[in-house]
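Missing here is one protein chain; the remaining ones are kept as they sit in the complex.
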């Protein structure tokens, strides 16, 4: 059960009532006062419900079945030519990659694909990428770097596929090599978390010069369910885990882990997807415009410094221990 | 049926007779004249049989079940630490690779493995390498180039594996990428054909700065059986194909395709394997000593020029045709 | 494309002497097709979309905007192995030349695609099954070297039954020669694209065909290392119909995309546009 979908229900009913009344108002002008009152109520509830969401509510928002998926963003690019495959074993549909025009600019788009219904989700493995998918990611990063084309990624995954086949075909190695390629790519990289950013499986697309999150997206070291299972042996304590994990865009901006938040319409991205997507693409363009001024060396150096800094530690006054055998 | 094994039989019988007589001669000195006569006959037959072999006989010699295999050469290295796997899918036992000491020198050894009996051959897929094997080859070439360690290869294969799985896992791509890595490797490469050098599956280990063949090894654009099947629809015409293909070490030295022939003892490599292997390793060391004097740039440049030259064409006097649409 | 004069003459002669040759039958759906209509439709069956194998010049004409400046046509084969079986190798070459109206199995040159300057090589299955001998290797290597000098992308349309037996190991070595030219070309940051057409196998498949930055399979093309027959003989069973098709390879992740012939030029134009360096990049 998605808590946001539940909370939305009342609003959607109210919305329908208002729409119905509006049609009736054409012949019965006296209804207009009632409509106004309902609209005020609607806005009040909307603010109550969505004005300040808890982390767990945000997790549910990031998983909302109507939330725009990567394919919605790709559909709004000027052109897109999909490039398939890892060259070895399989084309993983849970990652879409290819060359595209974003405005006047050529970009290499790499996007994790979540399904919108059960059928799509089965095909896309519920957005969990397999080693072949990550090898496609790595290949396209390397190709973009070789050809001097900036990389634009869209992140949306519960996490990397934890299946037998993925272990047999070296999931760890596949992710590790994506990370490696991202740190050495000689082109600008802009990553946007549009839904759920789950663990290392998300990071494999998200070491970037500019990292953005949609306001109600989440990005976490582990899924709240996974975290609860690891720490307390009880996946049902996911809501509690979510409250600890600092997985909201606001938290992560504060830690310097992301660089920018893309505001969502009240009620979430799906309440006005076209406007949200347009804003997102515009912000990506702006970031690319800034980054394109840097030389390849400076880009790689700045990226290094950025990730080198992240963390929270302190220095304990003590003499380093010398061990001798 | 191996025609060389057949021809060898009489000699082996004679050898046994001579050995038996020798034991007897200890008590019957009168036998020594008979022994001498037999030894003369033995040498005469040996010269007749092995002094000048036809190409088809050489093909059979290169496939002789007792011919030293790559593992015999590796066993004679000072040290050898095997490196396994393609990092993705499988470790192919039909290719052995690893770091070794050849004299004082560190080398990356990459060797195709033929089996000596049916059991070994089943395990080693009859020396036919799969895509994972070629990906291991590519990985080790790249690693050697990165670390500045020369590459030493031993070639012995009927050809790359032509099975369904190999096609499904992109055999073409696997070989193509080995070739690519060999042309850009910034370290000396010395290749030795020790048995059968079959087609592109052999070339994937044999683009080298110095290419050697054992005297009775063969190296061919296709196996004689394959060639006969392709041209005349009849694999049984292999002997005829062998006579056309110019697949002997002498032919290939003439074309500039190989750089050196390692002489074999009369009767073939297996008649004195230890000496032959010692000679081979020594010639590899000598080649490496020469090549190590070159800078990485010069090595790659010389390798380029070498392969750029190979071929036989003529220039027809005519104006180039211009096509306009 | 206005045909080059010599080619037009040969074709006219051919068509006059043998009227039946003006018609051909679609090997897939059986439809009888008028050759000129078929050519006008990019050699694609209008009924079932079967892609006929294309003559190299038709392919060039389909892809290049207008002028095509051929190079390497003067390089022609020798007979290094003095090969003779049912016929001598020179006789086989003469017959291939007559049949294909080509001097060898590849046509190379420079032109533009939607305004983008490119080096283009097109292999032709009509010349001894698209086999790669010395000349195919030499011409492609020349093209890559010249493209490297001019800093233009290179596109190769492959079609090949493998290495040419009659040139023995000299043919096999062309895999090395072209690969060396490809790696040097790509090493300078140039864009290399291959289009695998029906059929692409053996030494061509296992070298430059699978070295492209982007690899396109023409719709329904047969692409593989070993030939279908060889595999069936090895495993002693029949292979599924879609085995080794471009579509099969796409699913298996081997190639970037499958493109219908009718969309080939526009696709190449877009890919060239993405990768075109608009201005000097700060490096």
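A, B and C are the chain letters, set down in written order, and residue numbers restart from 1 in every chain.
We take it that a residue touches a chain if its C-beta (ideal position, glycine included) is under 8 Å from a C-beta of that chain, and two chains touch if they have at least 3 such contacts.
In this text, all values refer to a predicted model and were calculated from it rather than measured experimentally.
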item: Which displayed chains the hidden chain touches across the whole complex; value: A, B
item: Residue touching the undisplayed chain, where the options are B:19, B:33 or B:82; value: B:82
item: Contact residue for the chain not shown (choose from A:103, A:163 or A:263); value: A:163
item: Omitted-chain contact residue, chosen from A:18, A:49, A:77 or A:221; value: A:221
item: Touch with the omitted chain, as defined above, among B:72, B:132 or B:209; value: B:132
item: Which residue of B:7, B:58 or B:90 touches the chain not shown here; value: B:90
item: Hidden partner interface residues of chain B, rising order; value: 79, 81-92, 99-101, 106, 132, 136, 143, 146-149, 294-297
item: Touch residues of chain A, complete complex, unshown partner; value: 160, 162-164, 166-173, 175-177, 179-180, 182-184, 199-200, 203-204, 207, 219-222, 226-227, 230-232, 240-241, 244-247, 251-252, 255, 257, 303-304, 307-308, 310-318, 320-325
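One rule holds for everything that comes next: only the chains that are shown with their structure count from here on.
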item: Longest centre-to-centre distance from chain B, chain (CA-based); value: A
item: Pair of chains with maximal C-beta contact number; value: B-C
item: Chain A and chain C: spacing of chain centres that average the CA atoms, whole Å; value: 43
item: Approximate Å spacing (C-alpha centroids) for the pair chain B, chain C; value: 32
item: Multi-chain contact sites of chain B, meaning residues that touch two or more partners; value: 169-170, 173
item: Chain C, residues touching no fewer than two other chains; value: 210, 252-254
